[in-house]
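Note that this is a trimmed complex: some chains were dropped, and none of the rest were shifted.
Chain lettering (A and B) follows the sequence in which the chains are written, and residue indices restart at 1 in each chain.
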């Protein structure tokens, strides 16, 4: 990457486009449940004046990609290029793009936002009303349009959806800002209204749960309790910001956890980062009067909400999809060395071995994979 | 009442106590499910130095009192004097009371708070840890200690639980500030984070739902939509702040309501003021992305929360018991003529006819009772 960074000045005088148009490019293509292939695809082109084309320098795989491959996400159809995370270099800019230049290194946010619709204006670009097909959802890469697990990707609404990378930040740190770090922070910590002194429990120590743990200190949590069934992940959590851990497989896990809270009254904030009914109920069981349950998990079915107990407890329950409104702030923290998200990288692959990357990430319990990165 | 107000100066020189100690007093006493009687009771006495005794000049009946009489509130035992709302005049003050005087007219808040425990200090006196028996609940009148449906009542933590009444405010307006107006405002409007321009739906047009409608304008709601099954209550809602109404008995009630919202996307705030699973689900069905469901209803069973749809919607669901931290503000609005809660009074009774008051209030659908007031 070093070369690119240093070379960007040279590129600046080659405006609007940079590479050989029409050359063959490769990408990971979805072909229905269980079917995917790294294959040649049409070279992505500028469609709207606000588009840019980005050469992907690094991408990664998300749990959502695994769901797609199971056929669980109906919006994804045969032929779709997967992936919604990535770091890259701009190779072409649309005629309406003023502040981005060929050669700029950028983080590709998992959320595309027009910057002008009512949701974008109110700070909820995750529900951008002008994204592809007026779907009312800002997550379109590898979903409603072609994604980032590719050599090149078209990025719509580029000026409001890309983040320029300062020189000192590595690709490995930056790619975590495409999705997981802002997700853990915005939907876990920020929605959870963590405040100085709070005792925070994070249920689920996967990459997003760990992201919530890592960023809980940004609002001064006094204790961050990792809750999981896997002893290995609990041990690992300590290096991602957890101060304590509780194995929820134990019969007395709740007593153990409550003893870590002020007066045994419960946690100030419970962050659910799994997505099944049992863990959601755990979150509402351990919350103190006046606390907040921040749901981060992607749920596939209803949960029972015990309002007969909770109506009186002055709690809030929040949900959400990342809006990436914190990406700039997180980038500042990374630049200052206050956050080190490169620690999420557990395995490294190249585009040639992207099928292995999926295999490794798909067997995370076994391989201890956190985030697998893929480079050209 | 006029006499009392004018006479307070004369009383001021009779500090600490005012009436004949030991005289017989009367109160409404609970004697188990379905059993109550207006009968003679021991004269209430100062127990703690922070207590005062208040002569009740006006009280009223709450839906919760009906629940108690059905035997639904296990904390209430045989012999308990009912009632948690009232306006009165101080007749005796404890040795630790410095800022209240015999003769002061006061609102008796339904919440008793010590002002010193961690919940009181963080603005949640509804969960005061020092209230009777360290129950962790600030609602103790007519529940854990004797209440306000009585000629005299002992008020613990008087300085932090009573509100002095300025001269211009009538008892009929003031008694609504004991419970229903702060409940509708704090748990509905304030928890719901109503903000200028919002479209607010209030499901349930009973006294507390109407209180939420009346106070939604304090944060600049642009539309307040009353939702109920009862055409009479919907009509009435218009005089309590509702700008629109929807009869939820209609097959297309939801289409009708959504058409009243910006872009048909849903309401900004949905306030549930009934307390059954169906109305809670209605609230989560009509909420827009980024909106808030504020639950005010007292629920007796679990509800189904459709997290498979809601996890992505960036919503908040809140619950709570009134903390009466808004009482002073509401009193200011009443004093300025900006709120007229005396309009809630539908029927008037005296202590002698308190059994009739219960009967009228208990058949509210039929009698069109909103709040029935009871005076000496």
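The criterion applied here is as follows: a residue touches a chain if its C-beta (ideal position, glycine included) is under 8 Å from a C-beta of that chain, and two chains touch if they have at least 3 such contacts.
From a predicted model like this one, the values you see are computed outputs, not experimental measurements.
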item: Overall number of sequence copies in the complex as this file defines it, 2 displayed; value: 4
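In this text, only the chains that are shown with their structure count from here on.
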item: Separation of subunit A from subunit B, taking each centre as the mean of its C-alpha atoms, in whole Å; value: 44
item: Residues of subunit B defined as touching subunit A within the complex; value: 118-119, 122, 124, 126-127, 136-137, 191, 262-263, 275, 280, 289-290, 295, 297-308, 310-321, 323
